[in-house]
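Note that this complex is displayed minus one protein chain, with the remaining chains in position.
After this line comes chain A, so read on.
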Amino acid sequence: MAKVLVVTSGKGGVGKTTTTAALGAALAQGGQSVVVIDFDVGLRNLDLVLGAERRVVYDLINVVQGEAKLSQALIRDKRVETLSLLAASQTRDKDALSEEGVGRIIAELREKFDWVICDSPAGIERGSALAMRFADVAVVVTNPEVSSVRDSDRIIGLLDSKTERAEKGERMEKHLLITRFDPAREMRGEMLKTEDVLEILSIPLLGIIPESEEVLRASNVGSPVTLNAPLSAPARAYLDAAKRLRGEVVAMTVPTERRAGLLSKLFRRAA
């Protein structure tokens, strides 16, 4: 049974596109067939993060409007062959996306893939409403700060009322992914504590992705961090999150780059 997953947040720039690419690649690396769809019409960048920007011929809007077949628009990743991309249009107007058309394409993709991952644009307008509309599962991306948490809360309310599942009275599966987490700043009280974020949003935690330069490095070379630096802290955190999405039980840790340093600090304190 295919799962349609939306990566959403409300607030912009919190890491949705990074997460879509990393989770999509991680699931595909684990043998699942995955398609990632960019819903950010006019501001597309999932193709950049995946290094496929020069291979985009047809996009989501072409398919919605019947100008291209789905098979013509899907771009297969060169590194992981079970990963495909459906790009957004950079030039067209987002009103060209009709709900009926998006529904039809998602139904078609459900037949072909194990996972259909929708990268939502920021905000609560049409684009993000369409990205979540047909989802079975949502990953709510949040940074540990007040405005991001409030926007996520708003989005959770919409997931529970405006999706097709919610309207049918079915349960919408929701997971929280905390990204750009900086333990030092949390300790200094500059960021919300994880337990407070969890208490406010009260949905289950899928993972905590540390703030890391590896993320920027990976997107600069057009490769998801889980492929570009699979042993780095953010990659390990995303790989664990992907396992949890598949129902595996993985102990919740925040991977760090300087593991030895942190451990020796702890030991010194204990001694």
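Quick note on the criterion: a contact is a pair of C-beta atoms (placed from the backbone, for glycine too) under 8 Å apart; a residue touches a chain by one contact, two chains touch by 3 or more; residues count from 1.
Definition applied: contacts and distances are computed from a predicted model.
Visitor: Looking at UniProt, which of "Probable septum site-determining protein MinC", "Xanthine dehydrogenase family protein subunit M", "FAD-binding protein" or "Urease accessory protein UreG" names the chain we cannot see?
Guide: From the choices "Probable septum site-determining protein MinC", "Xanthine dehydrogenase family protein subunit M", "FAD-binding protein" or "Urease accessory protein UreG", the unshown chain carries the UniProt name "Probable septum site-determining protein MinC".
Visitor: Looking at the whole complex, which of A:Gln65, A:Ser98 or A:Ser202 touches the chain that is not displayed?
Guide: Checking the options A:Gln65, A:Ser98 or A:Ser202, the one contacting the hidden chain is A:Ser202.
Visitor: Pick out which of A:Ile156, A:Val197 or A:Val225 touches the chain that's been left out of the picture.
Guide: Checking each option in A:Ile156, A:Val197 or A:Val225, the one touching the absent chain turns out to be A:Ile156.
Visitor: Which chain A residues would touch the chain omitted from the figure, given the whole complex?
Guide: Looking at chain A, the ones touching the missing chain are residues 124, 150-151, 153-154, 156-158, 160, 199-200, 202.
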